[in-house]
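Omission of a single protein chain aside, the complex is shown with its protein chains in their original locations.
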Amino acid sequence: MNAALLSLFAPLAGGLLLVLWRPARAGLALGVALVSLLAAAAALHQVADGTRQWLEVGGWAPPLAIRLQLTPLSALLLLFTAGLHLLVAVYAARRPHAIGGADFWPLACLLHAALAALWLSADLFNLYVTLELLGLAAVALVALAGEKAQRPALDYLLLSLAGSLAYLLGVAILYGRYGVLDLFLLGEQATADAPTRLALLLMTLGLMLKGALWPLHLWLPAAHSSAPAAVSALLSALVVKGPLYILWLLWTRLAPTELAVQAGPLLAGAGALALLAGGWAALRTPLLKSLVAYSTVAQLGYALLALGLAMHWQEPRLEAALWLFVVAHGLAKVSMFLAAGELQHTLGGKRVVTLKGASQTLPVTMFTFVTAGVSLIGLPPSGGFLAKWLLLQPLLERPQHWGWALAVVLGTLMSAAYVFRVVAHGFDRARPQPPQVRPDRFGQWLTLLPALLVFGLALIGERMLPWLEGVSR
Amino acid sequence: MAEGLFDLVLAGLLLMLAGGALYGRSLYTSILLFVTFGLVLALVWARLGAVDLALAEAAIGAGLTGALLFAALARQGRAPEGEFDLACRRRGLAAAAVLLPVLWLMLSSLAPLAERDSPLPELALAALPHSGVEHPVTAVLLNYRAWDTLLELAVLLLALLGARQLGSGRLDTARPWPQLRAWNAHLAPLLVLVGGFLLWRGSSAPGGAFQAGALLAAGVVSLRLAHLLPPLRWSFWPLRLLVLLGLALFLAVAAAGAWLGQGWLSYPAGWAKPLILAIEVAATLSIAASLSLLVVGERREPAP
Partner (left out) sequence: MSTPLFWLGVGCVLWLLGLHGLLTLRNAVRRIIAINLMGSGVFLVMVALAIRERPGDPVLVALVVTGLVVAVSATALALRLSGQLARARKGDA
């Protein structure tokens, strides 16, 4: 447990130091991310055999104190968070245009800490505080992009606050009904009565609003596409996964099975519609970063579909698919947003059509975009393929489930279409867009790294799958 | 009976003020009504026996939020709003039609909650002798659920960081009237005194770091508005240190506990009282510094 705490402590303390003391920001931030990564790896090693560790904060017995839990899944998420922060920090240190201002460093550290606190918490009110921490950090980071980002940042902040207040009302009702705040103690007592239903409804809506899950996703494209590139990468890859994690905890750990079975199809339906609506919007938008942001909406649809069906059928394989999606999407999206930022910066235009001839002028970046796109589409041998395969298996087993499989296939076709839309412009070499500034080689290769890691995920996938299935229990 | 009537009047007043704050004709009226709403809410907390909250609401909810709102109004100017036309009214009715059934649903499913009891209050009281403080609310905030409080200080810091990088937040403070100057010169030390008293009392009775910090901040803000204090600048490092002090000390205690084998955020036996007191003092100073910077902080310095 101490290793996990170190993984949380390092970014929090680092953030404070960065606020107080200015020079060598990037170096300190890199060091913090590295320490956190190593600590997370140690924590994962401790619990890799599927054990679960508890920490009662302050040494009080559970109903009184806040409990922190370290499960293989939370350790994996800690590792994933620290790793992505390290990658983005390396890139941002090299390419200052991607961060929007020196305030990026302390804010990114605090964002990292907020996520780490969220993965470890097992207390409903504590989760509310971490959600607020996450939301404020994300808004402050979006606002780094300057004037054009202020309207989206304000909308994001207000909706995110409304979402947290809906969540908090749900927490209050659950506390009123059962008298405890600990998630697992609540899970032991919960029955399917009216207050519980109301609380779960409010919390689910609030979390869907915060996590930009369809149909409450409307703030996401503007906020994610107007932020600086490194920030967009962190937001899409990590921040929206926080509320998703709480949603998963809520419905698989707390909610009575009977309610989860009833609510599953609703969430899965929302997921399926997200796939189609997000994909369609990504096909239509003229702006490159909006396209990538809408693709996040669509990809979150897969995760929601997996969650809903896992609840409905009580199927652990689908929970494994959910987390594989989260990891694969996170890695691919970091690459994609950084590549989009690199393309925008070098070619000096925001629109998809400015990419004409980018395969010639910025070959490595274009290759990155394609590689990440391949994983988003779910072509073998990427991590995205593995996740989709895991999702499709239970769907194909019985003919009455083929409707869901059809939605997945349609979503896949749409993601192929919007990735291809970008690629087609990139390979249109007739009148290439001249670069505005000299392309940066090292930066381009850095954006490729996460996309390659997604393919690495596929290599260790066979060993990971049974493990992930065990993890999510 | 009389109590019921009092409740009814308070609730009616509260809801009317809330409605007025939302749909008041001018923004100025709205803000004024909202500040009044905060004061009535403080009365409600007092009526419900939550004295801690009444203090916190009066200082934070009504006082500081009001100051922030009026500062925002000053920045925004009184531009015509173009609100409340026919389309808006239609939208309002449609939303009301949706939300009324929701209200009915909520009320009908909340009814059974009125008569339950939870195990936590008894546990909290039973553990009180070992917590290092005598007031149960302070014990929850700084001992049983100290992790929430630590993270909440981080939330405050983040709000400050976010607001700071947005650039100039300076109020266009005209020269204050002489009377305000004279008033504030007397008022501010009084606020500081009351703040200190609240902090000290917090370990045994309602009061504590947040209420005290908010009062101190109110004192600083009124001094600044009367031009009795120099501009508060973020680039001044002792001020930054003050902002971070509470969180840093809290974090250090937490980490030291984990390092020395006591456990994350566990106070060693016998040390609970002094440690909690130190954290409370540091947190009060940090909260006061952060809140006053949020209200009257001066523009950012050029990026280094």
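Order as written gives the chain letters A and B; numbering starts at 1 within each chain.
Here, contacts are C-beta pairs under 8 Å (C-beta built on N, C-alpha and C of every residue); 3 or more make two chains touch, one makes a residue touch a chain.
All values derive from a computational prediction rather than experimental measurement.
Of the listed residues A:Glu147, A:Glu397 or A:Glu462, the one in contact with the hidden chain in the full complex is A:Glu147.
Among B:Ala21, B:Leu225 or B:Val243, only B:Ala21 touches the chain left out of the display.
Touching the chain that is not shown, out of B:Leu110, B:Leu187, B:Leu242 or B:Ala255: B:Leu110 (per the contact rule at the top). In the complete complex, the hidden chain is touched by one of A:Leu18, A:Val57, A:Leu70 or A:Leu157, namely A:Leu157. Residues touching the missing chain, restricted to chain B, are 3, 7, 11, 14-15, 18-19, 21-23, 27, 30-31, 34, 37, 41, 44-45, 48-50, 52-53, 56-57, 60-61, 64-65, 68-69, 71-73, 75-77, 79, 81, 83, 88, 91-92, 95-96, 99, 102-103, 106-107, 110-111, 113-118, 120-121, 124-125, 136-137, 139-141, 144-145, 148-149, 152, 155-156, 158-160, 162-163, 166-167, 169, 208, 210, 287, 291, 294-295 (touch as defined at the top). Touching residues on chain A toward the chain that is not drawn are 125, 129, 132, 135-136, 139-140, 143, 147, 150-151, 153-154, 157-158, 161-162, 165, 168-169, 172-173, 175-176, 181.
FYI, only the chains that are shown with their structure count from here on.
The residues of chain A lying in touch with chain B in their complex are 2, 5, 9, 12-13, 16, 19-20, 22-23, 55-61, 63-66, 68, 101-103, 106-107, 110, 113-114, 117, 125-126, 129-130, 132-133, 136-137, 139-140, 143-144, 150, 173, 175-180, 193-195, 197-198. Of all the residues in chain B, the ones that touch chain A in their complex are 105-106, 108-110, 112-113, 116-120, 123-124, 127, 143-148, 151-152, 154-155, 157-159, 161-162, 164-166, 237, 240-241, 243-244, 247-248, 251, 254-255, 258, 262-267, 303-304.
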